[in-house]
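One structure below.
What you see is the complex with one protein chain gone and the rest in place.
Our next item is chain A:
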Amino acid sequence: MSNALEDNRPDEADWAQGSTPAALEDQTFAGPAPDRAGAAAPIVDPQAAMEPVVAPAESLLRFITCGSVDDGKSTLIGRLLFETNAVFDDQMEALEKDSKKFGTTGGDLDFALLVDGLSAEREQGITIDVAYRYFSTGKRAFIIADTPGHEQYTRNMATGASQAELAVILVDARKGILPQTRRHSFITSLVGIKSVVIAVNKMDLVDFSEERYEEIKKGYQEILPQLGFTDVSYVPLSAKNGDNIVTRSPNTPWYKGETLLERLETATPETFEADGSPFRMPVQWVNRPNLDFRGFCGTVASGTIRAGDRIVSLPSGQRSSVKAVWGPDGITEKGRTGDAITLTLNDEIDASRGDVIVREGDGVLPVKTVEADILWMVDRPMVAGGRLNAKLGSHQTPATLRALNGSVDIHSYEVKPANALLMNEIGKVTIAFDRPPVATTYTENRELGAFILIDQLTNETVALGVINSLARPAAGGVRTTASAATAGAQPKSGFAKLKAEWLGGGTADDPDKAAAATAARATASGLIIVIAVLMGLPVLAAAILGAIDFLVRPFITSRLADNDERTGQAELSEKPAPYYGDGI
């Protein structure tokens, strides 16, 4: 039925240019292809002009679908694919066969089987892994990440969400807002999605009750203030029967809004990457095909760059200006956010993978330490102090999980104290990088504010994270958060100084925290005494051991941490002429 969407698409004459086999035979693509913008007037193939060819969709929308188990996500996607003619006859045939074999719909077509591809998923009737699905209408091409509902696959949901611009959050009309709905909404918000569609599914099972729909809408509006969404819409639908998916359902005459597909076709999600933001590009690869060409390849993280623009390479601080911008079709006028480009410069500078090219005057800096939210993704717990590798943009560095400052209850959205993070939990952490990457907060820039953590031994991706705030490395003339804090503090007496160091930076100023830290350390030392006695040490010796541990350990730990900090800074200062921006 939605074929009409495609067939009614008006002809676009320039689409037909030069695409005859003869033209193909003549074409070689050694060297860059001709600039698209500079192409000559279109040569219209007379035959093509008579038989209009539908143009490819103009824009692309990436979205996720999420919801609790059995909310019908896979069914909804299967339905969207079916209604937009993205399911072929042979796939339908297989679906009919599979519906009888594995189906959960009692012989009716089970659309979920169109998307649950792994045999384990088909057998268990659940989605385990993110599945990517594709369909297009005349207006738009869509990439759907179908993400699992089960809590144990939260990491897969977050992965799908990180690439999406919009989220369709399913709510079962019978069950209303569930803890899972809150969890999915939180993760959706965490990775920066601003546009969400609340799809109230299974309306057929509540007799298409407007009252029930409004009740759910109200329930969701209550949790909204805690989330970062700027565009929220609600659609009552039935994925199983197709109500309000593509065409308006006669069963919901009280609903005046858009159908789900209309919403997806017209949504203009707020993206981070406004072209007005400053130009930043992580260097991905240095292209040196011969002695005369040295190009810095990368994908523009934000902003616009043109030939002649003054740039700085970070962290080295070397300056130059842009000689040429190479796009996918050769030399081009400018590079914009999301473009994969190659920059050639007017001066020989030493930049390599992991460095970031920015415009002169940009205040962005390499950062040693950041505060971040991370989602822990492996089944062994995360504990503070662990050593990992971090990848941020094209930069990779060893890093230390300096502190776990709390974990987020993804149902109540409260931050609670925590000693460890378990799989699928979100933690507030402090991370110190051995080689400071050029980074921003996630809200400022998606590319330079997001990272993954990798286990150094197994190479597993153990966490994904987003940066909330930066602590900048101390350097001449640059005010850093650390030095600002020190400068503001009152001079202390010898004992007070010792006490402050014993308690650790921020803790000393807060009596509650200080008492808690003292109690925790006393408990740890007490345990050491007990163990020592159990191992056969005389009680007095054990007590002395415990006392030494209680008094001395905090100093050792704090010295070690200081060393770590200094090493990182030393490495940074080894780079020639550090540039810390004119903007600060």
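Keep this in mind: a contact is a pair of C-beta atoms (placed from the backbone, for glycine too) under 8 Å apart; a residue touches a chain by one contact, two chains touch by 3 or more; residues count from 1.
By definition in this document, contacts and distances are computed from a predicted model.
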item	value
Hidden subunit of the complex - UniProt protein name among "Putative ABC transport system permease protein", "Nucleoside recognition", "4Fe-4S dicluster domain-containing protein" or "Sulfate adenylyltransferase subunit 2"	"Sulfate adenylyltransferase subunit 2"
Of A:P253, A:G338, A:G385 or A:P538, the residue in touch with the unshown chain	A:G338
Of A:G219, A:G242, A:G317 or A:G330, the residue in touch with the unshown chain	A:G330
Residues of chain A (touch criterion as defined above) contacting the omitted chain	6, 15-16, 18-21, 23-25, 27-33, 45, 47-48, 51, 53-54, 56-60, 88-91, 94, 98, 114-120, 122, 128-134, 136, 140-141, 143, 155-156, 158-159, 162-163, 191, 268, 271, 273, 275, 284-285, 287-290, 293, 297, 299, 326, 328-330, 336-340, 342, 353, 377, 389, 391-392, 394, 446-447, 450-452, 454, 459-461, 464
